[in-house]
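Note that one protein chain is taken out, while the other chains of the complex remain in position.
Order as written gives the chain letters A and B; numbering starts at 1 within each chain.
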Amino acid sequence: MCVALPGRVVELNGTKATVDFSGNTVEAEAGLVKVKIGDRVLVHAGCIIQTMNDAEADELEDLFREIEDIQI
Amino acid sequence: MDRLQEIKDKLKNYNGETVRFMEVCGTHTAAISENGIPGMLSDNIKLISGPGCPVCVTVTAVIDKLTEFSMQENTTVLTFGDLIRVKGSKYSLADARALGGSVEMLYSPMDAIRLALEHKDKNYVFAAIGFETTTPVYAMVLEEIIKRDVHNLKLLTSLKTMPQVIRWVCKNTDNIDGFIAPGHVAVVTGSDVFKQLSEETKMPFVVTGFEGAQLLAAIYALTGMKGRTGIKNLYKSVVTPEGNLEAKEAVEKFFEPCDASWRGMGMIPGSGMRLKSEYAQYDAGSYGLDEDHMPPGCSCARVLTGEIAPNECPLFGKKCTPEDAHGACMVSTEGSCYNYYISGRGN
Partner (left out) sequence: MKITMAHGSGGASTSELISNIFAKHFKNEVLDRMEDSAVVPGSSRIAVTTDSFVVTPYFFPGGDIGRLSVCGTVNDLLMSGAVPKYLTCGCILEEGMDMDDLDKIIESMAATADEAGIKIITGDTKVVEKRGDFGGIMINTSGVGFMPESVSLSPAGCKDGDALIISGNLGDHHAAILSGRMNIKNEIKSDNAPLGEMVSALISNGIRVHAMRDVTRGGLGTVLSEFANASECTIDIYQDKIHVSPAVKDFCKMLGLDPVYMGNEGKMICVVDEADADKAVELIRGAKYGENACIIGNVSTRDNGKVILHTGIGGERIIGPLYGEGLPRIC
């Protein structure tokens, strides 16, 4: 229900961030989470709703590790 | 990836007891269709699209109120794109626009502030629909409205929350064996909410993202966890156990829980959010918009609870098509009927 996409903060002015998505930039509200330039962030409807934890990159290997105890 | 292939093979060849999982989130519904996932599963694994498309669960009274605003002198309704086509008891916002109403589509509610400041002589109403992910965005809009002293922008809210409706679904059907938890709701609420729900409903919950592999992994995990309680978080880069505390705080500042009316499903206690009375001046008149006129024969509610598949509705593909949608589930590109129809499922 909630389209959100990871982008990168390229500019920061108070709680207004400019976030880049492969060459598309939007002004996003950064009041809900602490961000700095260079952070990967999740943006929903013009608002940063979370910073992305780079240690948890959602790579396929991480995904499989999470479910390695499961058999069907 | 060999492991991915192994998961695909196991999901295709699964011949255990039939399992049914509900993806609650509309963006998951759309991603499942886009990736062609239903065809990758054994006939014994079924996916049911739940009530997680905010457009699909908005009652006709809210649409009616919005169309009314759009026709008012000097007033513009601001909205996300796909709400425009949803019919109220008589008209959709698209119909209202054709009749001379003023409706504009925005990417972000934050853009509404800019519009309101640029055109101080006009009145704006934002159609504030959404779930836990979007409510914090409206809290930010309210912060700005107050900070910048904006007098010509109000919200018409129809905000909903997930836990109560999931409980409602579980109470009203025994067709479900587990849930793909809404990924971006979980970003805000945290995964612990679903842990609690799992214990209450005695069903497994898997939080996951929106890529094909993430969805397959979630379905695989749920199949393995059938009959057990427990949660898995496959979206750890953005979903933590406690969620986004600042966002939750921002929501609590402006909003409070309330009973909410869901399209086709009726009133569900404690399943909505409304502006607190001290912020009533920013509300465009959201209280009491509970009426819901379902077109005759429309089975949206039974579809949304997984009681029937979209193509089992008597209107599906006959009277109700994406071009002439009767129920809201056929209107939104996240709707379960729409996705069934366009991807040829159920033909």
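By definition in this document, contacts are C-beta pairs under 8 Å (C-beta built on N, C-alpha and C of every residue); 3 or more make two chains touch, one makes a residue touch a chain.
Note that the structure is a prediction, hence the values are computed from the model and not measured.
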item	value
Which of A:V9, A:A30 or A:A45 contacts the chain that the document leaves out	A:A45
From B:P163, B:G230 or B:P322, residue that would touch the chain that is not displayed	B:P322
Candidate in contact with the missing chain, chosen from B:A61, B:I176, B:L216 or B:A284	B:L216
Absent-chain interface as seen on chain B, which is shown	8, 27, 30, 33-40, 54-55, 80-82, 84-85, 105-108, 111, 129-130, 133-134, 211-213, 216, 321-323, 332-334, 338, 341-344, 347
Where the unshown chain meets chain A, residue by residue	1-3, 5, 7, 21-27, 43, 45
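Note that only the chains that are shown with their structure count from here on.
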item	value
Where chain A and chain B are represented by their mean Cα positions, the distance between them in whole Å	21
Residue ranges of chain B touching chain A (in the complex, touch as defined)	1, 3-4, 7, 10-11, 14, 16, 25-27, 52-54, 80, 107-111, 130-131, 133-134, 136-137, 140, 143-144, 182, 184-185, 187-188, 209, 211, 213-214, 217, 220-221, 223-225, 232-238, 244, 246-247, 250, 334
For the chain A and chain B complex, residues of the former touching the latter	1-4, 26-29, 31-33, 42, 44-47, 49-50, 52-54, 56-58, 60, 62-64, 66-67, 70-72
